[in-house]
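Our next item is subunit A:
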Amino acid sequence: MITAITMPKWGLTMTEGKVVQWLKQPGASFAAGDELLEIETSKITNVVEADGAGSLIRIVAPEGSTLPIGALLAVVAPPETAAAEIDAFVSQFVVVEPADTGSEDVAAPTPRELEVLGRTLRFLELGTGDVPVLLLHGFGGDLNTWMFNQPALCSDRRTLALELPGHGLSSKDVGSGDITFFTEVIEAALAALTVERAHFVGHSMGGALALALAARRPEQIATLSLLAPAGLGPEINGAFIDAFMRASRRKDAAEALQYLVHASSSISRAMVEEFLRYKRLDGVASALEAVAHAWFPQGRQAVDLTASLRALSTPVQIIWGSGDRIIPVAHSDAASPAAVHVLKDVGHLPHMEKAGEVNRLLRAMMD
Partner candidate 1 sequence: MQLSHEALLTAYRSMVTIRRFEERVQEEFSKGGIPGFVHLYAGQEASAVGVCSHLGPRDYIASTHRGHGHSIAKGCDVTGMMLELFAKQGGLCGGKGGSMHIADLDQGMLGANGIVGGGPPLVIGAALTAKTLRTGNVAVSFTGDGGSNQGTTFEAMNMAVVLQLPAIFVFENNGYGEYTAASYAVGCHDIAGRAAGFGMPAVKANGDDFFDVHEAAREAIERARGGGGPSAIEVNTCRFYGHHSGDAQLYRGKDEVKRLRDERDCLKHFRRRVTEAGLLDAHQLDEVDTGVANLIEQAVVAARAGEPPQSGALLTDVYVSY
Partner candidate 2 sequence: MPVKTMRQALQEALAHEMRRDPTVVIIGEDVSGGAGTEGGRDAAGGVLGVTKGLIKEFGESRVIDTPITESAIMGAAAGAAVTGLRPVAELMFSDFLGVCFDQIFNQAAKFRYMFGGKARTPLVIRTMVGAGRSAAAQHSQSPYHIFTSVPGLKVVVPSNAYDAKGLLIQAIRDDDPVVFCEHKLMYDLRTEVPDEAYTIPFGEANVVREGDDVTVVALARMVHYALDAAEKLGAEGIECEIIDPRTTSPLDEDTILDSVERTGRLVVVDEATPRCSMATDIAALVADRAFSALKAPVRRVTAPHTPVPFAPSLEKLYIPDPDRIAAVVREVHGFVQ
């Protein structure tokens, strides 16, 4: 059988992607989960993994080419397939328009809004199922934080990504900006969404929030996955927080964001632009300032949840990048070693930098 590798759609805004590098060459065979190629997206460069085993017979999209989502990138077929057959496949290939573009009768997965404690919050709901997955981004993050994860997790689950106050396009009023404020907002949001129990996934500050919620309402939490969470030690990269808050120009923003990842080249120009667009909104500067002041005064973490973590009876896992330059991976010592997954050559964004691996860990936890 001849099959296609096509340009994936990651996240809400992706319309095209650029082939950065082929990690498998024509003639190579691969197993499910093997890394096939790197694609530059609106955030960072991500890897396309093989769905199943096969042989890469022909590369159609050369490195450096930018193609719309759904476009043919390469052909997978048994090694003995005749060249003419492959030619025919390529020439007859039709780009399948994704459901959410073009046609109007198919509802696009657009974020919706929710009124909570006098604020408008954006959330994105994908998939259906019993116990939903709640995705909580970190300081300065937004719905797109989960662009490589939510589409993967939603195939057999209801997934809810919540945009916290002060972030993304949610209301910019963050009140005191402290952990109590945010946990109250999240609880109210869950009530409004009639979610009684969920798998909580939190990144960084969102990890601390997930942990705090688990401690307050253990019955609400089915499982807990913490990605480079805050709240497990006093250290944090104060220089990053400062640079993140100060950056209003592209150069400064690019420098600040590079702290986030292991390979600095994987921050795209589009991610920098998206970050700046967020930073330019009225109210964002003061919101971030209030949050940073409550959580990270003088470059130290004010929130300590190590006791909560130890007291937790909910199933929990911690995923951390070995090269995290924001919160040291050593903070994972607070958890039982069995529950910790340290990913090599990964910075503070494991769910983006090693999306495939993180998605597998998340699924394993929830199953």
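Methods note: a residue touches a chain if its C-beta (ideal position, glycine included) is under 8 Å from a C-beta of that chain, and two chains touch if they have at least 3 such contacts; residues count from 1.
Selection rule, in plain terms: all candidates are chains of the complex that A comes from, given by their letters.
Since the model is a prediction, treat every value here as computed from it, not as a measurement.
> Pick from 1 or 2: which one touches subunit A in this complex?
Here, the candidate touching subunit A is 2.
> Touching candidate 2 in the complex: which residues of subunit A?
13, 169, 248-251, 269, 277, 280-283
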